[in-house]
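The structure is given below, and queries will be raised subsequently.
== chain A ==
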Amino acid sequence: MSEPVVQVTNLRKRFGPHEVLRGINLRVAQGEVVVIMGPSGSGKSTLLRCMTFLEVPDEGTICIDGRTVTAGPLTKERMAKVREIRRHTGFVFQSFNLFPHMTALENVMEGPVTVLRVPKPEARRRAEELLGKVGLTEHMHKHPSRLSGGQQQRVAIARALAMSPSVILFDEPTSALDPELVGEVLQVMRALAREGMTMVVVTHEMGFAREVADRVIMMDAGAIVEEGPAADIFTNPKEERTRRFLSRMGRHGLP
Partner candidate 1 sequence: MELALQSLPALLQASLVTVGLAAASMAAGLVIGLLSALIRIARIPVLSHLMRAYVSIIRGTPLLVQIYLVYYGPPQFGWHLEPVPSAIVALSLNVGAYLSESFRGAIESVSKGQMEAAYTLGMTYWTAMRRIIVPQSLRTALPTVGNTYIGLLKDTSLVSVITVTELLRQSNVIIARTWKPLTIYMTAAVLYWFMSTMFSFVQERVERRVSRHV
Partner candidate 2 sequence: MAVRQRTSLVRLGTLLVAALLCVGLLSGWAAAQSTLERVKQTGVLRVGLEGTYPPFNFVDENNRMAGFDVDISNEIARRLGVRAEFVGTLWASLISGLQTDKFDVIIAQMTITEERKQSVDFTNPYVITGAVLVSRANDNRFSKLEDIAGHRVGVGIGTTFEEVARSVPGADVRTYDSFQEYAQELLTGRLDVIINDQLSVAYAIKEQGLPLKITSDIVNEDVIGIAVKKGNEDFVELLNQILADMIADGTYREIFQKWFDAEPALR
């Protein structure tokens, strides 16, 4: 078995008295698409956020593409390692978080130019190419305020791709979208998966999981309860908690 792109070991995080992550272990192989599901408050978003230190984990180790950080106070040395990891890890937020004072193109160029010091003409060529890939060529000179939610999320994906990440973490990328705009974003994500991008996706989109995920992870109360191929998990869940979650999803449609 080849070296995993992501290896999370015994990750723990508390918010006050509440233990949000109770020792998570996670390996993601090169080119693998992992979908994380679970009821709200199960810790799935916190897991993603801890992986890039947007939340500082209390315990555990994170290794992404060969770069390892252990949990602990944010010293200068640790921050440098964290930044190194962040540079190689794309992150797509539920609420897009595009930079509103920049055009779509500038949003995509920002990371390469400011962080990676790529010369501007080169960064611009690459950004144009990526925006073309997510289908936004004719919108690239618009500011986010003039784009629809779906378009904004596609710009955000292009912005993550511009850093040539080893893995992209998606934190409920379609939850903030109007239903009719969900499709265009999932389509871009499908295409990425086909190209072999390593992805960890927190989502409630069962269709997407069934079609694209190599592996589905069920989380509940800060722990992984079950994992396996989408088909197995959805049609033949072993755990009671998985069954309960799936039946709720079924009754209400998409939460």
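Here is how the candidates were picked: all candidates are chains of the complex that A comes from, given by their letters.
Please note the rule applied: contacts are C-beta pairs under 8 Å (C-beta built on N, C-alpha and C of every residue); 3 or more make two chains touch, one makes a residue touch a chain; residues count from 1.
Please read all numbers here as calculations on a predicted model, not as lab measurements.
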Practice item. Mark the candidate that touches any copy of chain A in this complex, from 1 or 2. Key: 1
Exercise for review: Would you mind writing out the residues of chain A in touch with candidate 1 in their complex?
Suggested key: 52-54, 83-84, 86-87, 89-91, 93, 95, 97-101, 110-111, 114-116, 143-145, 159-160, 163
